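Removed: one protein chain of the complex. Kept in place: all other protein chains.
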């Protein structure tokens, strides 16, 4: 059977429904749709082991925010997108005390455009941890936030999980927010969606496959994952096309062999990655420092 | 019928043979295969109007150099690739007097990675035109070469053809070498091939679709085109997959709708574009200044 | 005598006053100070040949806008700076009919950070020339604007003046706005000032010394110059220091010999160049398309 790669829980859920029939309900999974700040929001809760196996993802809460309006440059979309991201993220961080320290980890390879979302977000995170002591007159009431782009195994020789685990031992955050590029199944989701979840990151498809698990088990603290789909796997796209065309006997031989990894990505990927990284970073900053306005953030981060 | 986009003459020729049957010969087209410096070379000559119509390309000579060995980092592949490119290019420039001035035009958008080959090549072209007069003691025996990346219509408001035509009137080159990113049909060709031709560039598919004709007619001098396929159109890929799967009744509805242009590209596109741009630029430099060694070029251009 | 390099008319005027004594008035030169949108503005008008010789600059109007408040990130400074730039620029363009076409030329070398202001501004200019015909339903009421970063002679083999002259012949603008990086005399001016003038650009110091005259004489249309000082020449700085220290017998031997060109620049030059380029580009866009808001520009240009 052909494997379809998706990192998005709501796509996995839709895939399951396709195969099981539209009217079926999946035990162990709860899915709802809503809107926030004018953007569509899908919530998929994986409640037990049965749900986890059916969708191929760990138990937890998955929120998908549709940012098509932002990326199509609707009027006033940027502040709304930032508030929507901050709002949903705040929900996932609800059990965190107000000034508990947080570490933002920007995963991925800054030299591969569709994998650079994580490092770009880390670079736009407002770090305050060092200011609490050095400038308490201004920053005593701020949450201590630190950030790091740990790079990728092929360049550093160090697993992100290994580095972040060592760093967490030193910095002692109460929570890690891990930002990463994802692979979607549908072209419509690519660079138009952000997924938030409280499950951390488990070895998956992603863009660069650079991932050991980053979760409470490996880092010792809760890990909130923020994922941005920037590619569709070319083989997944082809399998979907074949199936949709009523091609019953799918065969991997039908898939084009490029002789190396190929991806499907928007033509405007460079600009899309810039835009999404800024929206995600500002959403994180606003969730962690709710006393700041977007104008403050523009000034502090430029 | 589904349209398959390819800018490569040898792919167009192969497509024609597929549809006509392997044993047919296409009147008005001559195709040969060979090797140069260890790399495979395909030559497709479109000899008359019938051939031009069959392949959808103007009459002229098309040379495709397969650079898989370079991109797979075979030992000593870079100097061989540069010599092969310079050798084939010199063939197309054979009628040019030794010190006749040349203008290198790097087409495309430097902010879109797979479209940035042209601007990158322009940036690595050894410009000598200004040195002939300012430093004749060193450069009197050099060919006057100038280069420009004209940008893209959407950013500048100026057609490349319009700008290059005005510039040719001022600089008066005996020949223009126009470098551009292309769309291939096959994933195996993407970032593994360079096409040279003496036909100039005609409105086509390309990555950015930023093209009015650049040829003897519009610029007033011969135009040699150097094209580097960096993407496959996603719809083309899907059509090919469907056909290969024996799906007789191809229907455009089967193709995924991304709601905006999507491309298929190697995951390592950023690095691939760097590597190919350097090989192409050095090949051009060597063809235009045969007295220089690769070591000279490394020193002069860094 | 030691030569002090400055491209700023108001610094040249201050220098003259220093040497002549504070109470002197320079015949042929009128200087006034004021404020616009909260920023200090200096106007130096060189009225005749005597004034031109005294200040070493052609006759015309020079406006210096002090943007320290912007660069120190005062509240709300960006929109004020853009409006101030647009307002002063509109004054210099007052004789231009409302929809007369304009060409924006971004001079300098994009690979040398303090020389990259021009190319960056060109990249942030809203080009509309091609849209008037292709999308008249939206753009019929817009001024046709085109833009180009012509590169530098050492890279292209083509003088900017030569390229822009040829291009002006084709595009037929009613006015050229030429943006360039400058050398200031005072560290306080560097990356804190913008100079506007209606004299075009004449061979001067600049960062890259890449300049032939760009003015009505060479381009055939009026040239408004927008200059951003990003460096102080190291020898100028040393000469000033020596003089201020009461060192009467200035001798060039006292100046440090680096064996190659060295510049004095803010440590944050990369960020400063980003910020100033955006402010200048938005100011130009607003002056040329007064119907647009800053929000419109943010959306149209990202």
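Letters A, B and C mark the chains in the order given here, with residues in each chain numbered from 1 onward.
Here is the rule we go by: a contact is a pair of C-beta atoms (placed from the backbone, for glycine too) under 8 Å apart; a residue touches a chain by one contact, two chains touch by 3 or more.
Everything numeric in this text was worked out from a predicted model, so none of it was measured.
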item: Listed residues A:24, A:49 or A:156, member touching the removed chain; value: A:156
item: Contact with the hidden chain (one of C:105, C:121, C:182 or C:237); value: C:237
item: Residues from chain A at the interface with the omitted partner, ascending; value: 111, 122-123, 127-131, 144-151, 153-159, 162-163, 165-167, 169-171
item: Hidden partner interface residues of chain B, rising order; value: 73, 75-76, 271, 274-275, 295, 299, 302
item: Contacts of chain C with the absent chain, listed as residue ranges; value: 68, 111-113, 186-188, 190, 207-208, 232, 234, 237-238, 240-242, 244-247, 251, 254-271
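Keep in mind that, in the parts below, only the chains that are shown with their structure count from here on.
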item: For chain B, residues contacting two or more additional chains; value: 111
